[in-house]
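I have placed the structure first, in the form of structure tokens, so that the comments after it can refer back to it.
Excluded from the complex is one protein chain; the other protein chains are retained at their positions.
First chain written, first letter: the chains are A, B and C, and each begins at residue 1.
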């Protein structure tokens, strides 16, 4: 039987997830949706043959809902996830797990109390073929010990009302999770540098920013975050090891050559770039939910990412290096 | 409700399709399987919770089966497809539609008699992102009129007992369909050249071969087929137009650099290279079958590809240019 | 002491050679120039401090001229080269050595009569780093036996009054020499195919054309020649061997990414693409001339290239495969 899923939040990301679950994921069915914009929720519900609930908690409590996908605003991620845990329903919570580390810990503790994994956090990059290639390069031993990683994360334009710390909490958090996952170690400190501001970044937005992350082993990760690069969505990473290097570059399958330029297309946004990763993320979560063996990014991963992002924000504010104070990882979250 | 699918043939390709339908395609369920190797069929049926039939016709006639995927040997493609048509069940027939043009025509006539499209042929490349990029380059006008296409199709090693004409009927047939699809015109002649034989090709296998295809407009397509290239699976295509060129190259997302070499991985076989295309092909067929509006490669496309492949075989045999004698395309198959 | 060089022909190529010899080649000095356009010659002579002769033969006979570079029209290449040989002066003759094989043979016989190499033919590609890379891939054994080569040769626009056979005699002749040099064997037959004509090629110019060359071993070489591709100058080559493949691609050192496109520059013409090869060609010839040990492309190479180009023209005219009838290579021309 298909997994009956309730989706909370039908904004851009939530809507994409609903359509993906309906049209491209095996073994899944969207049973119910909820959004504070009831009209938007009703319209999407009609499109995919689901029902629209009038509250998120009704959806979570609905006995016909077996699992929950949370794509609501970050501020309510933690409380909704805790509610799902209370109902013993597997949940996929979009990143971040919560905006603050204490909230993340609260989720993690609720999950720990059940003695079983119920939460997956939406770090979809772990399902991207390119990041998989980096991980295999490390696991296969060809790069040796990782000493450095260089990450670039560029968006064409930032949304309206974007604030300087959001470059860290909304975008760099992906790099934080990727770095933790690739290096298989924790990040212990962060320093943020503010270069010359792009004249095309609105108001007093500090854009771009440079982030230096330090890992337990001493390995360092540089992150350039630039959310008004104009030209497109560009996510890259190079791992530098003692024996070799491995790179994730602009995905390419060919070119078009006209008027003196051999041109490769750059994705316009993250939706195109990570379309396949999103699909595989959902499929993996559906399989895990049905089989009762959730894996994928955990509550602890969500907590650690938020804790490092908070250190980044502190560094941006103070202009100094900020240490990350991380509680140790419970055994429930061991394993790959 | 999910589409209940019967799969005929549980060899390597059929098994992959069954697992894909079960684990990665939305709205589909494998209801039944059949294979002449009953034990193999039973094992796969048990794996995915399907039943195993004792004959292909029983499977087709099974009222619980709503649509049929044919991955049986090519020699029985036509008769099985005709049986599906007779039962008014949508069918996805692996390529080739049939080994000979007259058999293909028989399928097409049976389908035409129903007045509706029931058959999709398994030319999965049309669902590959790389071929899509080529198609968009043409449709968008950036290359102008297509004058030439250069195709390369290489496999690491040929299967045992591979014969010289099978390079044309099994492999080049993909290039034939791609060329027809990309150029939006028919191929009217084929000439096959036999270069120096690879010392690593078994027995008297003519490997590699060069094929020159001529389209209605005069556009020409060169195809190198080489099934013992040793290094991997490599499919490429360059379109040369009056205004520019567009290329499909080795898909790449990065590199590993060690010992003086910056290396990109080459797929080892077509399964890895076209994994996503197969998924999208099945998903598209399932959506079309459920909605009663099949599209994708048609019986006519299957017929035309076989007719051109037969011309290639004639040219290989005679050493001369062979014209393709193609009946005109019925209106049912109009449209993109 | 610097080698005193006389340059015959001060058109575009000759002028470039004079400036290169003066400004970028060690051990060389342009002593004298000649051109039928006396004014043009005088101006260039003044620029580089050379004298201008009133006839090519005066230049060749000038005792102050130690070596001669011929950049005059192809029709007089042979007689001028023979005159240089008669004066025992080393000569660098631009390609082709002569428009017809018998004329080439006459040059070769004159040189053979001296018992020493005096002639180098201007196939500058042998000095290009990219072609060197292909040659090393073969010599190093990594590709195994070469079975096929695929060459592409595109120019943005053809000069006025360009004729269909000139695609073969002016452009494909470079591919012919490259193929002979890379494969280390002779070409024995040529077939020319005429695809759909580019609407941007003037008048009845057959552009593009496809050429199939056959080597002694059975290895085959496909050549696409297209002299109105619009987008730039693009010369590529892929060698396909029994163990691997080696490619010469668009030279690249980076990209510029703007507005959704990651773009690499395509050279606008052969002068930019082969600037370094021309320099190294001249330097190599100057060293050889001063040391009395000329190597590089020989009279025999010039003869063979013209003979194969003539076969191409015959095939274009007759529409049939044309065999190349090549006299055997004199021992003087043995060696790499």
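Criterion: contacts are C-beta pairs under 8 Å (C-beta built on N, C-alpha and C of every residue); 3 or more make two chains touch, one makes a residue touch a chain.
Values in this document were obtained by computation on a predicted structure and should not be read as measured data.
Touch with the chain that is not drawn comes from one residue among B:136, B:262, B:293 or B:320, which is B:262.
Although one chain is not drawn, the whole complex shows that of A:226, A:270 or A:303 it is A:226 that touches it.
The chain omitted from view is touched by exactly one of C:137, C:152 or C:294, namely C:137. Contact with the undisplayed chain is limited, among B:45, B:250 or B:282, to B:250. Where chain C meets the chain that is not shown, the touching residues are 2, 21-28, 129-130, 133-134, 137, 142-143, 243-249, 251-259, 265, 276, 283, 287.
Contacts to the hidden chain, counted on chain B, fall at residues 230-232, 234, 250, 257-266, 268.
With the whole complex as reference, residues 144-145, 147-148, 150, 152, 193, 195-200, 208, 210, 212, 214-215, 217-220, 222, 224, 226, 228-231, 234, 238, 240, 242-245 of chain A touch the missing chain.
In this text, only the chains that are shown with their structure count from here on.
With centres defined as mean CA coordinates, chain B is found 37 Å away from chain A.
Distance between chain centres (mean CA atoms), chain A to chain C: 57 Å. Taking each chain's centre as the mean of its C-alpha atoms, chain B lies 43 Å from chain C. In chain A, the positions touching at least two other chains are 257-259, 265.
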